[in-house]
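The structure is given below, and queries will be raised subsequently.
With one protein chain removed, the remaining protein chains of the complex are shown where they sit.
Showing chain A:
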Amino acid sequence: MTLANSPRHEILMPVKGWFIMLSLIVALLLNLIPLTGTARALQPDFVALVMLYWYVNEPQRVGIGMAFWMGLLMDLSNASTFGQHALGYSVMAFMALVFNRRMGIFDGYKQAPQIGLVLLSGQIVTLLAALFAGSPFPGWNFFLGSIVGMLLWPLLSAILRAPQKLWSASDAR
């Protein structure tokens, strides 16, 4: 699998709507996997990662509303205050859409640190909202998930691009 391909150097078929939906559902499923101990502290937010992939690579197909609705779903499945994840995701979506021109000239590896920053700022917004609501500070390993997410980014973007490449290849024949 070539991870280092820059997305803008090849012309791909436009992504199918159902594939975006499916990827988000799978990501939500991955977030819901019950883990304990260290694995739990290291579990990245897959929904945020997959969403960011679509915001960076297909900004015309996805709007900020999607981030908001996925955030509400996450809030409910996590039993947190309604709007807590929605807020963080909306801010992340905004940042990804602002940076998406710049991201386009980098490959997966070079995108990763920037994605890490976007993930971190989303978490900081969520943290600030929770602190204002009166929660205690959850400890520094709250941010570990973002770092793992950043490291997973090249692999994740390669996986998400694979089906599109397949469709493009079958079309060219």
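The working rule: a contact is a pair of C-beta atoms (placed from the backbone, for glycine too) under 8 Å apart; a residue touches a chain by one contact, two chains touch by 3 or more; residues count from 1.
Going forward, contacts and distances are computed from a predicted model.
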| item | value |
| --- | --- |
| Candidate names "Glutathione-dependent formaldehyde dehydrogenase", "Cell shape-determining protein MreC", "TonB-linked outer membrane protein, SusC/RagA family" or "ABC-2 type transporter transmembrane domain-containing protein"; UniProt protein name, chain not shown | "Cell shape-determining protein MreC" |
| Contact with the hidden chain (one of A:L52, A:A93 or A:L160) | A:A93 |
| Given A:F19, A:F106, A:F142 or A:W167, the one touching the chain that is not displayed | A:F142 |
| Residues belonging to chain A that touch the chain removed from view | 25, 28-34, 36, 40, 43, 63-65, 67-68, 71-73, 76-84, 86-87, 90-91, 93-94, 97-98, 129-130, 133-136, 138-139, 142 |
